[in-house]
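A protein chain is absent from this complex, but the other protein chains hold their places.
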Amino acid sequence: MIKVGIVGGTGYTGVELLRLLALHPQVELRSITSRADAGEPVSQMFPSLRGHVDLCFVHPDEALLDQCDVVFFATPNGIAMHQARGLLDAGVKVIDLAADFRIQDVAEWEKWYGMSHACPDLVAEAVYGLPEVNREQIRQARLVANPGCYPTAVQLGFIPLLEEGLVDISGLIADAKSGVSGAGRKAEVGILFAESSDNFKAYGVAGHRHLPEIRQGLARVAQHEVGLTFVPHLTPMIRGIHATLYGRLKRDVDLQALFEQRYANEPFVDVMPAGSQPETRSVRGSNRCRIAVYRPQQGDTAVVLSVIDNLVKGAAGQAVQNMNIMFGLPESTALSIVPLLP
Amino acid sequence: MIKVGIVGGTGYTGVELLRLLALHPQVELRSITSRADAGEPVSQMFPSLRGHVDLCFVHPDEALLDQCDVVFFATPNGIAMHQARGLLDAGVKVIDLAADFRIQDVAEWEKWYGMSHACPDLVAEAVYGLPEVNREQIRQARLVANPGCYPTAVQLGFIPLLEEGLVDISGLIADAKSGVSGAGRKAEVGILFAESSDNFKAYGVAGHRHLPEIRQGLARVAQHEVGLTFVPHLTPMIRGIHATLYGRLKRDVDLQALFEQRYANEPFVDVMPAGSQPETRSVRGSNRCRIAVYRPQQGDTAVVLSVIDNLVKGAAGQAVQNMNIMFGLPESTALSIVPLLP
Amino acid sequence: MIKVGIVGGTGYTGVELLRLLALHPQVELRSITSRADAGEPVSQMFPSLRGHVDLCFVHPDEALLDQCDVVFFATPNGIAMHQARGLLDAGVKVIDLAADFRIQDVAEWEKWYGMSHACPDLVAEAVYGLPEVNREQIRQARLVANPGCYPTAVQLGFIPLLEEGLVDISGLIADAKSGVSGAGRKAEVGILFAESSDNFKAYGVAGHRHLPEIRQGLARVAQHEVGLTFVPHLTPMIRGIHATLYGRLKRDVDLQALFEQRYANEPFVDVMPAGSQPETRSVRGSNRCRIAVYRPQQGDTAVVLSVIDNLVKGAAGQAVQNMNIMFGLPESTALSIVPLLP
Partner (left out) sequence: MIKVGIVGGTGYTGVELLRLLALHPQVELRSITSRADAGEPVSQMFPSLRGHVDLCFVHPDEALLDQCDVVFFATPNGIAMHQARGLLDAGVKVIDLAADFRIQDVAEWEKWYGMSHACPDLVAEAVYGLPEVNREQIRQARLVANPGCYPTAVQLGFIPLLEEGLVDISGLIADAKSGVSGAGRKAEVGILFAESSDNFKAYGVAGHRHLPEIRQGLARVAQHEVGLTFVPHLTPMIRGIHATLYGRLKRDVDLQALFEQRYANEPFVDVMPAGSQPETRSVRGSNRCRIAVYRPQQGDTAVVLSVIDNLVKGAAGQAVQNMNIMFGLPESTALSIVPLLP
């Protein structure tokens, strides 16, 4: 059994990790930390876990995390970078669901996240946990930077086009829409029900923290800097991201075949039949990304539709997928979930 | 492996059965019928099932249902009663998720459902599939009448009070609220998003078909006719029923202890700690019923709050629970699902 | 022109007052206070008001409220009681949308609201602003206690039954459902979109602050103490209250005629035809209360369905209605709004 610790279990990625790990046959949940709620049963905060998780939140100082085999950080940005070295030194693998280790250019990271990085050398070591790109490195990794939700949906949609050099990479457009859980479980007026229900808006148009992460990922694939306009939107649903991606084609190609071949062996990427329009609910609660690709009116613009559940493939599910890879388990262990529809 | 057939797989209870049965380790899905959609892959209608269910819908005449071990009817009312006898005669067990076999008083059934019953004798044989009341009869049954969604939530909430004769049964009140999926997957204006979102209303106040079913169930427990006012409401959520139940107490008693003891051994009824207010989302996608009981201001009125997922414990999940019982499997097989929250 | 000031304009009742008053032909908006947001244009916080309201929030100390003809308090409980006397002494009429002056029994108020009352004598003077009961007193009032949202919906539904002594007042039940805006514009986790969407729950079952207010109002009408069980619920919609009311009838009567006669001359109470089921959206954005009355199965239980928009008839609209009465204007001035449907 893999002994698992979770740092920061009171947010949405935390409870989602618990949902998935509670039924993982190879996992023993050892401790879940919360500074503010130490002593409270986890299932009191999240009654959905009653009967599945018996642990109480513990103070970080008493969590004995260094006795775990792997520790997930489901914390705000800037926490994992202070604790990762100690855990790694103790032989514990680390999967950070926040952004601390996602950006290889530390100066760029510091600019977007507004703080100094505590361990730039670990950034260099960290493996970006997108299995569809980095599976082998993840297998060897001690430290995995779990991708952001938007970056997962956008990269999986653009990768086949960029790998083949099919589109003009100076003018990529990613118009992305997220459910409100993407904003986290924070007491903020803007994400109140009465503010965000029956409403639609863009946000972060001038610049969103996921922009450098996406640019980095796309540049790696394209082996060249990319010009990307990224506009995220808030849509009145709980879970789900829908990325609508646009690129101008440089030559003719069978896009459907290209996408199907690229992801033929990927357990969690489903290229839908031509003409499909993937719905976010078709992946609700599951680790799948569903993709459709179009070339409207046979023009020179490719349109890719990519949907994920932001809390699963966009966070906790991908983290468990990474854990499975790191520990040599079948990649789908505990992730064979049928999406909840309706 | 239990060979399973489903009649009428295109509605919400159908797709929910598929979600649950697709991961049932003892089940082999053999056929799913749909007159209108024969030939279409099930996963084309419900993309959430892509990768989990490979079957196509088949015409009822070609479904070879009599070679199944059990057949679920996820059909409108009035279908199962025409096909049940043939299947039973062929040695197939039948679980009807519609109302055909729920009401023992056939004349009463015919009044509320507006048709003649095709097989009154089978009504007499049918076992009402509420395991918390009828587990032993279900174990022996060939034909199970799976309870309605409202009746499940209301009966589980009232049962402890009625078994002990604690409340005035002449004036019971069940104020129930359902998500819109309870109305089915039917093209009707009243349940359009633009009609039922951001809106709340009662319906069926003058008389709802679940009223006689609830009255029958409560009368069995109370061993006496009951006076029940049942007001269902439509609430803008997809899944979930919240029943708020009122009864006037005839004597003092520790309600919390009573409820906890009554359901101590029930795998799918969770009596929450005193002071809890169960949320429908705390059972979303799971087969659990969560209950809390109150005596506000220490007055003589007991208030019971009972929540279920109408498509799971209120339909498909309870049907699988019944199947597990009928086939001697552990009752929770394929039903150990952590609710999806948020 | 009536010179109007608003204290506490940053909550939902504040912005709703602005929506209504901006188009009131007899009103001149003079000042809107906010301690935290002084200096910010109102329309920056609420872009819906761009082009309609040009004021900036001002600090309370600079609001010159004593030069207004009327001041609305759209503040948390416990604010108006500290400022009302000064304004009244300056000849300003006061309408408090919070609870400071609603409960005549000051000890009871202090128990439920957890603070000492600053001016018990003004409580005695204050008129409870439910025009359907107190229109003449409101006309003469200097200080109006605007009713709570639940109390408005519940009282308007019960009044015809209680005035005629038709029901057993020892066991009244009010099962009420509110949209999430009823919880206010406060940064709290429980009312986040991702927490309260696609979810339904009861709250305050053990005791809600609107209980004593409702009991007081019903007792006045019944001229006797009443036994009331009040269970509020949170439903995933922005606006609207639906109260489902139950009372056991003591004698036979034509309920439909009774209700129609009681409210025949009321501009904002609409008794719907027999058999109707009022929807909250049918009053969305308007000051109307719509009511239907039933006697299911011709039993001895009367069921009343009463819907309002909690921010209009349940708050700001009723406040404007009261202002119109207090200043001798036609009662519907600025309130002839067609509800927004869909």
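As written, the chains take the letters A, B and C, and residue 1 is the first residue of each chain.
We take it that a contact is a pair of C-beta atoms (placed from the backbone, for glycine too) under 8 Å apart; a residue touches a chain by one contact, two chains touch by 3 or more.
Just so you know, these numbers come straight off a predicted model, no measurement behind them.
A.B. asks: So which of the visible chains would the left-out chain be touching?
C.D. replies: Result: the unshown chain touches A, B, C.
A.B. asks: Looking at the whole complex, which of C:M1, C:L23 or C:M115 touches the chain that is not displayed?
C.D. replies: C:L23
A.B. asks: Could you tell which one of C:D69, C:D96, C:D175 or C:E279 touches the chain left off the display?
C.D. replies: C:E279
A.B. asks: Which candidate, A:E108, A:D175 or A:E266, sits in contact with the chain we can't see?
C.D. replies: A:D175
A.B. asks: Touching residues of chain A against the unshown chain: what are they?
C.D. replies: Looking at chain A, the ones touching the missing chain are residues 171, 173, 175, 177, 179, 194-195, 197-203, 205-207, 227, 229-231, 233, 235-240, 242, 244, 246, 248, 275, 277-281, 284, 292, 294, 296-297, 299-301, 303, 305, 307, 342.
A.B. asks: Please identify, in ascending order, the residues of chain C that touch the omitted chain?
C.D. replies: 12, 15, 18-19, 22-23, 46-52, 181, 185, 197-198, 238-239, 270, 272, 276, 278-279, 281-286, 288, 290, 311, 336, 338-342
A.B. asks: What residue numbers in chain B mark contact with the hidden partner chain?
C.D. replies: Contacting residues on chain B, toward the hidden partner: 12, 179-181, 183, 185-189, 191-198, 236-238.
Assume only the chains that are shown with their structure count from here on.
A.B. asks: Copies chain A and chain B touch; is their interface built from the same residue numbers (over half shared) or different ones?
C.D. replies: same
A.B. asks: Would you identify the chain whose Cα-based centre sits farthest away from the centre of chain C?
C.D. replies: It is A whose centre lies farthest from that of chain C.
A.B. asks: In whole angstrom, what separates the CA-based centres of chain B and chain C?
C.D. replies: 39
A.B. asks: So the centre of each chain is just the mean of its C-alpha atoms; given that, what is the distance between chain A and chain B in Å?
C.D. replies: Roughly 36 Å, centre to centre.
A.B. asks: Mind pulling the residue numbers of chain A that touch at least two other chains?
C.D. replies: Within chain A, the residues that touch at least two other chains are 12, 181, 185, 197-198, 238.
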